[in-house]
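One protein chain omitted, others in place.
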Amino acid sequence: MATDANNPSPEDAPSHDPWQLGQSHRKVDAMERMRGITRYTDDLKLPGMLHAKILRSPHAHARIKSIDTSKALALEGVFAIVTGQDFKIPYGIIPWTPDENALAVDKVLHVGDGVAAVAARDEDTAIAAMRLIEVEYEVLKAFFDPEESLANTDRSLSINPYGRKGNLSKRVLLEFGEVEQKISGADLVVEGDYFFEGTTHGAIEPHCALAHVEGDMSKSGILTVWSATQVSHYLHRELSKVLEIPAHRIRVIQPPLGGAFGGKSEPFDLEFCAAKLAMLTGRPVKLLYTREEVFYSHRGRHPMKMHYRTGFTREGKITGVDARTILDGGAYSSFGLVTTYYSGQLLCAPYEFASYRFESLRAYTNKPACGPKRGHGSVQPRFAMEIQLDKAAVALGIDPIELRRRNNLGSESTTVNKFRVGSNGFSECLDKVEAASGWRERKPKLPYGRGLGVAGSTYISGTNYPIYPNEMPQAAVQICLDRSGRARVFSGANDIGQGSNTMLAVIVSEELGLPLEDIRVLSADTDLCPVDLGAYSSRITLMVGNACMQAAQKLRRKVCAAVAKRWEIPRRRVALIARKALDLENPDRSVPLREAFCWAEADNGLLGEVGSYNTPKDRHGDYRGGTIGASPAYSFTAHLAEVEVDPETGIVDVKTIWVAHDCGKALSKRIVEGQIEGSTYMGFGEALMEQHVVDPQHNGVHASPSFLDYRMPTFLDTPKLEAMIVEAPDANGPYGAKEAGEGPLHSSIPAIANAIYDAVGVRIDTLPFSPAKVLAAIDARREQEAAGLVPEHKSGQTHGRRSA
Amino acid sequence: MLRLPPFRVVSPDTVEGVVAALQQPGARLIAGGTDILPNLKHWLDRPEVLVSINRLTALRGIVRDDNAGVLRIGAGTTLTQIAEHPDVQQLFPSLAQSAGCVASPSIRNMGTIGGNLNLDTRCRYVNQTEFWRGAIGGGCIKSEGNVCHVVPKGRNCVAAMSSDNVPVLMSLQAVIVQAGPEGTRTVPLCDYYHADGTRHTHAKPGEITTEVQVPLPTSARRTHYVKWCVRKSIDFPLVSVALRFDLDKDDVSATISAAHVVAGVLGARPRQVRKLDAILGLALNDPKVAQIVSEAAFKQCKPLANVPYETAYRRRMIRVYTRRGIEAMVNAG
Partner (left out) sequence: MSEAAFLLSTTVNGEPVTVAAPHHWTLLEVLRYKLDLIGSKQGCDKGDCGACTVQLDGEPVLACLTLAAHAQGREVTTVEGLGHCHGGCHPLQDAFDRWTAAQCGFCTPGILMSAEALIRKRGRAVEHTEVAEALAGNLCRCTGYTKILDAVVDASQQMHPAPGKE
């Protein structure tokens, strides 16, 4: 039988207990980052390097009547200027929706849209030159509200010139089962409107790109682009398309990255501009965004207006879910086609329900484009769904954790939208947060103002299909062993700080017995590494991990065989551990790995193997769109938040968030914990304070394009985060591993909302839970209580209640 | 990266040298730089020369001058040094609080008290890049334009005095020493500000603040500073109230003989809350005190939409935080 990573043969099973998996490791690349040696993109410097800046639109929606760059070009120290006329081929991360240009060709679509780019000897000169570029605009009516935008019928005001349906960017309507019947026949119907505010990634490293040309680009020259990207392969493809250069003459290198969270997961204007300017000038060109420009590039979380109807039986079983969602997409599609599907498709676990309908509409608006932020497309519906469940629990008098248990989809199951779910540790996640928080004993006793709230969620471990259709592997890894006793791992995957290079080293270490320090991971360089699709959709551990495991296992077999041959024992008796090959039945007998590698090289020639991974194709439905959102494996999470709400100020003080996450198998314990903590923190920030909005009263300018006004939680704001790992190994994951980097964000937010309800009896169905909003809700409840319309919340527990 | 506009830097080592350097056209003073440099990175001004007090070591330090009855704080003293100084903590706890809650620890290590008292006024429509101000239609009366985005049709700039220390030092009746081409003069801090966000201090051209003199307490008193902002660090205040109550003996049940309540982050000038006579003669721990003072603050302080937060909420919180500040003093004993 053929061996593949999805179905390891018995021969591939480790013949000894894991020696690395599940331990805590020092990351392979952290120390040099902490010593200030690592070169991120802006830390690179090339001889003769020019600096570029992008002139941006001050209008939210305008036609470009003319651009005059002559005065700017005449400025001393200016080398070249490009405009939209230099980039007429549109691109887009999703091949079906190429609706943006590197610089605006005829129209600008939001404040901050790129119009022209200048390369000069330094940034000061480039800035001075930008001031000399004369752009004449014809200002058009701008749309800042998605519904108003969708209602527009005047085609001359359609926002995106490539849009085919006016200001409708994408519509998805899917129905499974008899929704109307199941909901109308339910014992309880919970209906609610929710609004998820836009938020952005806030990686501390701003986007930066450096381009360099060797040789004559009109003939055989090579263009190298270093970019702070999390998708070097897609960037490679789009550079080739827009610049009309064959891909084999472009090299994309992703230097170590200073955070991304989805904000660097597609090409941006700076990469095209730096490349084109380098081609025009023959000199290296660097382009670094200001923080304000990062806010304009955005691609953050879509604001979503959501209307939910959910039916329940008396026992709390969900009978059906009916969702209608409007996505505020901003000026470009970005990943929006996928986001629109995800807003419905990713809701169908961890709960089982027999009927489901969702309609999602994505509108173009004159704002920075929205795209994928950690938990792409599914954090928003999760917020609505988990509050719906909490409302049902209250109405039915069922404990919210118990209600979730009763609806648990379970393992080896199929969702209502026909996704096949493998392992599922959701129930254990609930158990863990329940026990750690003291939910049962403490919740009934908490005074007014203090509350506990729970929520659950799921996420994908990679998408089943790549962004552009093809049947090639989704991930590939090449490993070489050499006679110094070292492994070199070549992977196209983007380590964006999440630790994927270390994850690969841990797998190689586990399989080949090398300590991590003997393993070099060389990643995300399109000249050196096999193609990988990049760091998005939480795909790397499962997909690249599988490919890596496969390659490493092939090498292990060769090395073990060479040792077995010399010791004249069966290969199964040889184990590779702690820099040694040893005889499992005679542990005193061992040989240093370095020597074992030499034996294997003598027997086989150079020791290099490749591994690749493709997804199983039986995980999804066969309806249109039925592949979008399907994944080889799903992670599960439960969050439980404890809050103190000040009824006089409306301030929500989140004390502790307990979070249990089923990652299948934690390959490296602390890294997984860090992902769980970081995700939970990010959700907390969105819940309490973050808002990515424009100001419609002031021409649609960004309301807070800085880290002063876009408030992200500091050390002092962040609650105590208690991360717990749950392991329900999945047959599709390497050693059972699933994702950990995005799932643990989702339910952080509704857990806090539900805790606020427990504390003070108010539902906050819109983000963020700002003091002013919470206080207004408390006031409203007080009025209703005074009028006898609702009972006094926690009437038996008056401690902490403000006098009227 | 946001670029500073080109300028020259001079660093005289005497006050006279600084004053002389400030006579040059287009000269501006720089102390810690934490206020002026972000503003210059936003190209709110393009000075030709920055006159640095970096080398004026004489302007640093805190000295208790019992003869003059003041604590002398050199204008170049950092906010960290003030917050951590034992005399400040003991004599002026509200000042230790306000200096210790400005922005972030690193900014407090850099920012000076002189700079903080001369902090430029702030507004959501001003403290943005030149590009951004262009996008709203060419700035406003405080920057490149001639309109006000906070008070439509307003002709007076209402940018907010956002210093944490100014309300406190006003409540402590501090006096500042200004050195200028015509010599030095002292100005009571309460008279230093006026209600024009484009030019909100009475500093004369070419003047530098060299010292803050805080009168030593002559009676028992309680002081407190209350600040609210969204985050517990980095942010400018959104609600800011300084409280001082002079007492006839050192006990919270003692009678109030004088009250000084000053609120910041309203317009360009902090507001001294008036009409507090009703509490004179009451004990500080009499619940009526907190009620009367917070109600007066609420009535007299009207936040504007000049800083990024809802004004109605901020106004309501002035009452809450003022009352809580008084309760905190009482509870501390």
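Letters A and B name the chains as they come in the text, with residue numbers starting at 1 for each one.
Methods note: a residue touches a chain if its C-beta (ideal position, glycine included) is under 8 Å from a C-beta of that chain, and two chains touch if they have at least 3 such contacts.
Computed from a predicted model, the values in this text were never measured in an experiment.
Undergrad: Using the definition of touch stated at the top, determine which of A:92, A:146, A:256 or A:377 touches the missing chain.
TA: A:256
Undergrad: I'm checking contacts with the chain that's been left out. Which of A:115, A:150, A:168 or A:203 qualifies?
TA: For the chain that is not drawn, the touching residue is A:203.
Undergrad: Where the complex has a chain not shown, which of B:17, B:38, B:61 or B:145 is the residue touching it?
TA: B:38
Undergrad: Can you list, in ascending order, the chain A residues touching the missing chain?
TA: Touching the chain left out of view, chain A contributes residues 24-27, 30-31, 33-40, 42-43, 45, 124-125, 128, 201-206, 256-261, 290-292, 496-499, 670-671, 673-674, 677-682, 706-708, 712, 714-716, 718, 720-721, 723.
Undergrad: Pick out the residues on chain B that sit against the missing chain.
TA: That gives, for chain B, the contact residues 1-9, 11, 30, 33-34, 37-38, 41-42, 48, 50, 52, 54, 80, 103-107, 109-110, 232-234.
Heads up, the rule we're going with is that only the chains that are shown with their structure count from here on.
Undergrad: In angstrom, rounded to a whole number, how far apart do the mean CA points of chain A and chain B lie?
TA: Centre separation, chain A to chain B: 42 Å.
Undergrad: Mind pulling up the chain B residues that touch chain A in the complex?
TA: 1-3, 6, 124-125, 127-129, 131-132, 134-137, 149, 228, 230-236, 308-310, 312-313, 316-317, 320
Undergrad: Would you mind writing out the residues of chain A in touch with chain B in their complex?
TA: It is residues 56, 58-59, 111, 123-124, 127, 288, 290-292, 648-650, 689, 698-699, 701-706, 708-709, 711, 713-717, 771-772, 775 of chain A that touch chain B.
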